[in-house]
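Only one protein chain is missing; all other protein chains are in place.
Labels A, B, C and D are assigned to the chains in the order they are written; within every chain, residues are numbered from 1.
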Amino acid sequence: MVSPVVLIAASLGFAFLYPLVERLGERAATRIALLVLAAFAGTTAGWTVSLIGSGVALTADTAGFVAPLSIQLQVTAVDALAMTVVTLLALAALVQLTERATDRWHGKQVVLFFVLLLGSYGLIMTRDLFNVFVFMEISGISVFGLLSTSRDGRVFEAGFKYMVASGLASVFFLIGTAFVYRSVGSLSIADITAAAPVALASPVGVMGLLFLVTGILIELKPAPANGWAIDTYQAADPGIGALLSAVNATAMVFVLVRVMPILAGASPVFVPLVLIAGAGAFLIPQAQALLQESFKRMLGYSSVAQIGLVVLAIVIPAAGVPFAGVALAVPLVLLLNHAVAKATLFWIADATGDDASGFGGSLPASLRGRPALLVVAAIAVLALLGLPPFPGFWAKWSLVMGLAAGGHIGLLVVVLLGSLLEVVYLGRWLIMRMRHVDDDATVVSQRIPADFAESRADAVSGAASGASDASGAAAGAIPVGATVSLGLATLLMAGASVAALLGSGVGMPVLIVLIGVAAFAVLDVLRIPLRLQAIVAIAGLSWWGVSAVSGAALTLQSGFVLLFVGGAVVQLVALLARPGRRAGLVALIVGMVLSLAALTAATSPLEVFVAWELMTLTSFFLVVRGRFAAAASVRYLTFSLASALLMLAAFSLATAANPAFGTGGGVIGTLTTSVPWAAVLLALSVLIKLGAIGLHIWLPSSYAEAEDEVSSLASSVLSKAGILLLFLGAGSFAAPLFAGVALNQVLGWIGVITALAGGMMALFQEDIKYTLAYSSMSQLGYMVLAFALMSHLGWVTALYLAVNHLLFKGMLFLAVAGIVMRTGTRLMYQMGGLIKRMPFSFVSVLVGIIAVSGVPPLAGFGGKWLLYTALIEQGWYLQAALALFSSGIAFLYLFRLIHSMFLGQRKTHHDTVTEAPAAVLIPQFVFLVIIIAISMFPNLLIKPLQTIVEPAFASSVRWEGYTVISSLGYWNGNAVMYVVIGVFLAPLLWLLAVKGRTYRVEQFNIVFAAERPHTPQSTHYAYNFYGHYQKAFGRLLDPWVERFWSGVSATAGTVSQTLRAWNTGNPQTYALQILLYLFLTYLVARGGL
Amino acid sequence: MMTQILTVLAFLLMALGVWGLMSRRHLIRIIIGFSLLDTGVHLLLVAFGYRSGGTAPILSDGIGVSGLVSGAVDPIPSALVLTAIVIGLAVTALMLSFAVRMYARTRSIYIDKNKELKW
Amino acid sequence: MTQMILTKALYTVISLAVITNYALILIGTMARIRAKVQGRVGQPFYQPYIDIVKSNAKRTSISHGVMFFLGPVFRLAGGLGTYLFIPAIFGSVIFSNFSFSGDLLLMMYFIFFGQLGMALGAGESGHPHSAIGVARGLAQMTAFELPFVLSVVALAAQYGTLSITEIVAAQQGGFTHWAAFTNPLAMIAGMIAFLGMSGANPFSVVVAPQEIPIGPPTEMQSSFLGMLQTNRAIFNGAKMVLFMNLFWGGAAHENLLVAILIMVVKTFLIYLYVTIVGASFPRFKTEQSIRFFLGVPTVIGIAAVVLQMV
Amino acid sequence: MATADTQTRRYQEPGAPGNAAVVNPDPRTVTGPAGGTGQGDVQTVDGQLRILTEELKLANADLRSEDRGNFCDHPPEVIKPFRAFWENFLNWARSESLWILGFGTGCGAIELRPLMTSRFDMYQYGIQGRPTPRQSSVFVIGGYASVKTMKRIVRSYEQMQGPKFVLGLGSCTINGGMYWDSYNTVNRLDHYIPVDVYIAGCMPRPEALLAGFVKLKEMIKRGECEGANRYAENFEWYKANQKRIIKNWDMPDYNW
Partner (left out) sequence: MFKRLFSLVLVVALAAAFFPLFATIGDRGDVSPLAESYLADAPDALGSANLVTSVIVTYRGLDTLGEVTVLFAASAGVSLVFSRLGSSSDGRRPVQNHAPSELVVTGAGLLLPLIFVFGVFIFVHGHLTPGGGFQGGVVIASGVLLALLAGTLTELSHGMLSVLEMLSGAGYVAVGLLGLWLAGGFLDPRFLPTGEIGSLFSGGAIPVIYSLVGIKVGAELSGVIDAMRRRRVVE
């Protein structure tokens, strides 16, 4: 193996000789430089391969003397891996920097680049304290020199600040080193570590170490003493930004890794000190980044935050599944994940020349119409956010588990809160870049033209969103260097993801999700049309679903698989109505369905969480496709990931309390925890996903602003994931929480209030999709209520409602999709009288709304009967009454829906509207047939549901023929059906017999106070249909929740502004902050001394 | 005693440098403050290498190896200081050149006129 | 089996005939009583019959479409069904109707069936006033539903059952056993809700004749109107029978004729109550009636439920 | 109670439209003596008034083309009564359930109101008001009809379902009354819609109105009130007369 020292000599030698090499020509020189880097990469990769798993380290002493006498270099497997990644990133960076459109690097810049790389290698490899200082300075000075590349003249000001700060850090480090040497008498880190417990435990030693660690921390750019670094990120060439955060920061972290054992050995104050520093460094920048207008500055904040997280991870021992027992694996993975992702983002900023972050200022949709760049950006952002399947996810999981296991609840909160903030600003950036150009990113509620005019432009629906995708931002060419470097980074990330995934021990179902997405993505790359993809997806999913459940006993899991896969397969048929290509659509849908299926198959909390996150991600990308979905998807992403983080917190707390958490493998209650707080968090997480009142503001806009087919899938299929999770965590909710009140009672009230509030809000929507979205919220509220009963009947009801909701909401949304497709509007009052033009859609909607509202004889009533019976049986009388009331409200908005669209006056310009395409109708009628069948024979559905619930509760109803009998009442769906047919047919026949001659007239042939109605448009009563209801309720209908979250958002903004103002831009202030930081560390240490 | 004097001197020098760094508005003066700070550190390093009545660790006539072992000061801090001085020099050079560029941009040598980047 | 079905069909016809004729006569009589109060002679008690015959005797009719055509059918089916799911006379085989197919919940939801059908029919007429009427009607319906539901839940809690037959059975043995006296709060909430349900003043804004020419059925004529008139009788009858069963001990006697007489007296009094209130109060606006129902009656209903919980 | 001076028009066999001035042999071309104001000529298309198309649908020629699809284009049809006993029974029911279209077409509307009061109590005769033409069977023309109200009268009349009855209240409906020479008053109502009973007087008192109702009931029972059929039968003649006085005809040719 090559000696570590050769790497240093080689890079330095090459740097020295580069001017000579450049005599061969600039291009040739850069090629040679790339070759050299490739050789470095090969070397480091070789080390990695040979060292990993061997447990030995590669050591090189210099000058022919051994360690304490001379400086020693050492490479462990971890170091080698980090160096490999750093080298690969450096390679990519050099390609990017030397092959871009402007400011190509050459000459001294390449030289300094190699010096920077050398510094990073040295930092990682050296085992001598003073040598660390030298390499720190090498890195620092090369960065300062490179800063001048930027076209932004402010870079010198930034660089000056950087130098002041870094100078102070060096001084601290030197003082610390001096004291350490004075106390120990050696500069070899190994010696110092060994001697630390004795020699450095004195107050003087600790104070010296305090200087040392402060110096290192300052070099890591910790908040709140890091304004200089942020300024530098903002003003520097993005290429330097990439180098800074990917190469330099990565290497610097290793200094802390080296020093940490010394600190820990010397005094117990240092671990909490570093923890506090890490926590502050993670959380504060995330808040500061919230409202950044400069993308580079935002990335700067993100970088320093990520390093803060790594610092935390260095101190916290890993727990949880993925990296258990591998030392330093968590910080390393976090670090490398960050390096690759952050470099990618900087390069994208460089390639697109777009430094706007999406807050204020202009909002270019610079990634629209550039699918490849978009995929790369998305991967980078998701990886940064620590989402599966990227390596950062596993590390974050382990870190959080470790935090909980160590009892660091405060840090847990910090990590989760910081992650959430990061989601907001990075997610928003991504969404802004990929949104439709027409979208001003303000749409979170229905849009009604001010003048009621039939404004076609305003009313354009998601239906047309695919058409003008390509006309998005004018796509400038991406420089060849960026292409190569982004490709390299993405490959690296992909490789790492695969490796991490395979090493994580998650089961096949999770892998299948990714395989599915990848397979369909390949189809997209091959430019296979949507229809063909849909057919493949239908076939594949059907086959998969059948094979997954065939032969298996009917359990909660297999039932939900049927629900998810079946529901999705049927609705996928609707895609056949769309010609052309829709990149990513099928892939994401398949991914979503498979991740839902993976959720059912999950056997451990980790798998549940991975599946949950994958579901969130795929559905997020589905939502964001909508034409005006930008603002909605910001909410969707934020709330979904907040939900995920809460779940993570719940899992970690539960695991900390009981390591066997979630491995019960029982059918229901897999995730049962006995920790009340974990249960509450789990419940909150699920409630967010279910759009419970107060947490619902993401739901309507996301469901409504997505593309029509996606709305239908999300509302009918996706929304059931939360229900499944409720069942999985069932046992957690029954234990008394406080004052004898159990969580499920709270859940019940939340459920019923959600049902009522959702219905109420649906009542006043003019936009049909918002109506349906709120309706979904309301229906989910019912399911929560039924579940919360924790009784046999309640659970059967919850499942019954879930099935029923899937059927009718799929029908309704697809019918609406067809109508929107044909009429080009989503506003109900702009429709009307469509029954004659679209009779099949009408039938489908009619059956749908009968099924929702619970009017006998259709299946909806079964749900209502079960619900009220269950509620009254449990003595939940008030809830029962409220539920009944909200079911009346449901009747109102459903009638409004069908009336405004199909009945009343038909607009003249809709005279030529045709029926929805067959592909959209077929799934509706499949659902319709199922609804009729289970209405006629309710036992077809209820009996299997009883089987599912029976393991948890003994049956409390009995069957007599078709009659289901509870302790309270009874219901015979079959008889009801016959009676209804009878009472319907008898009057019909009577009417046909006695009526005179009946003339079929038009809608306009109405009596109109002896006048003639003016136009159909002015004669259709549909706008503000329930105005009187609104008037009756008055201020009760004010958007309290919306206001509350706006307040939260505004408060976060204010906090962010306040924190931001800390970074005043004045170098002296920054110096002051650094001194203050030193003083604070002193105080913290004193507190612990 | 010597060490103590040197140390305290170094300490005062550093405090002076820091004060200059923080209180001057003129860029060059700030850099000078910075150099003072550096020098203080160097002094500290040298002080730590001192031993009572020590001589330079150089073999010369009259001082053999044994004399060195018993009487020479610690050569390591000296070596370190040399490195540190050079590095300080490099940083100072870069700071000065940056100061020139800042002045070129804003036409002001005062630090509080050179803070466009913030928040 | 066939015989069983035929017997049931015969019983159904008898039951329906009784309730229809009784309700028609009751409506006519009540109109006449109202006329007497106003110092008029008033229409003959059989006027409803004539009106229905007249409506059906129209030679022409117009239809605005399928739903318009079927709307009245739905409406009448809703009325018939509602009646048929209620056991009209306790203990009588003939008048037990189809109460074996479902309990109180079924009945309550089946009321929606007719409402929905009618609303659809009215909607397809294309007349804005119909739609306005429907909007008002539905809004008001949900509002009175709340106190009604609360009282029903209170009853269900009190008797531990949702079966109407069992609720009636539990009230046998003297008027002190009637829910009206054992659970007066529920009765009050329920009876106030009943005012809304019957659509008489002050809750008649749905059909406000001069403002929105009688609302939903504005375009209904000829046989369609005839069906609606028929339904009005049956549906009213059904609702009165329901309330009689729920709160007033139902109609029970070993002699069927006596039982029918009891039903006649009780429902007459219930209807009289509606008529008197209607004659005494002016009309509420929609939002006023919504606020009214969600106010005092709801509070009373909640009180009734809470009393059952403690 | 004062007796009203009533003038009745008896139902005549189809094809002979009462004492109307003109019997028009060719339904396509309508020329003839002017009733009413007698101003202007019949509006024609291609020189001819076109009510029905070749397919015997309403031409609706005066409607704007984009409005035509909004209206039914089926012309009214004659519907034969049932025979003997059954029709008598139905007629009895019709006569005992007279629902008035509550539409005050002229100043005589004020005389309708007292019928509702306790003093006259029309309900005891089976008469009651109805807010929509769809459900009414009696149209009371409350006095003079101007060109403006004529349009509304025609429209409302056509929107009632047959059998339907018209009661002309006051002298104005018979011959224009005191407005006989007004430029804007329609002098003779039954040139435009079939009238069953005229009640003379200026104004007739409510008693006279009641008497007219009683007369109408008798006529209905006798099967003499077939105005709807008469209207359908002589549709083009009526339409031509209507169009002669209503210049801004913006409604379909038959208002279903």
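Keep in mind that, in the parts below, a residue touches a chain if its C-beta (ideal position, glycine included) is under 8 Å from a C-beta of that chain, and two chains touch if they have at least 3 such contacts.
Keep in mind that what you see is a predicted model, and the values were worked out from it rather than measured.
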item	value
Displayed partners of the chain not shown (whole complex)	A, B
Per the touch definition above, residue among A:539, A:741 or A:1076 touching the missing chain	A:1076
Contact with the hidden chain (one of A:186, A:652, A:825 or A:900)	A:186
Positions on chain A contacted by the hidden chain, ascending	3, 5-6, 8-9, 12-13, 15-17, 19-20, 60-65, 68-71, 73, 108-109, 111-112, 115, 118, 122, 126, 128, 130-131, 134-135, 137-138, 141-142, 144-146, 148-149, 156, 179, 181-182, 184-187, 203-204, 207-208, 1068-1069, 1072, 1075-1076, 1078-1079, 1082
Residues from chain B at the interface with the omitted partner, ascending	1-4, 7-8, 10-11, 15, 18-19, 22-23, 44, 47-52, 54, 56-60, 65, 68-69, 72-76, 78-80, 82-83, 86-87, 89-91, 93-94, 96-98, 100-101, 103-105
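Everything below uses one rule, namely that only the chains that are shown with their structure count from here on.
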item	value
Intercentroid distance (Cα basis), chain D paired with chain C, Å	39
Gap in Å, rounded to a whole number, between the CA centres of chain D and chain B	115
Distance between chain centroids, defined by C-alpha means - chain A, chain C (Å)	53
Shared interface positions of chain A, touching two or more other chains	996-997, 999-1005, 1007
Where chain B touches two or more other chains at once, by residue number	none
Chain C-touching residues of chain D, taken from the complex the two chains share	72, 79, 81, 89-90, 93-94, 96-97, 118, 121, 123-124, 126, 128, 131-132, 134-135, 137, 161-163, 228, 256
Chain B to chain A touching residues, read off their complex	14, 18, 21-23, 27, 30, 34, 37-38, 41, 44-45, 48, 76-77, 80, 83-84, 87, 90-91, 94-95, 98-99, 101-102, 105, 111-112, 114-119
Footprint of chain C on chain A - complex, ascending	833, 835-836, 846, 850, 853-856, 861, 864-865, 868-869, 872, 875, 877-878, 880-881, 884-885, 888-889, 891-892, 895-896, 898-899, 902-905, 963, 967-972, 975-976, 979-980, 983-984, 986-988, 990-991, 994-1009, 1019-1022, 1025-1026, 1028-1029, 1031-1033
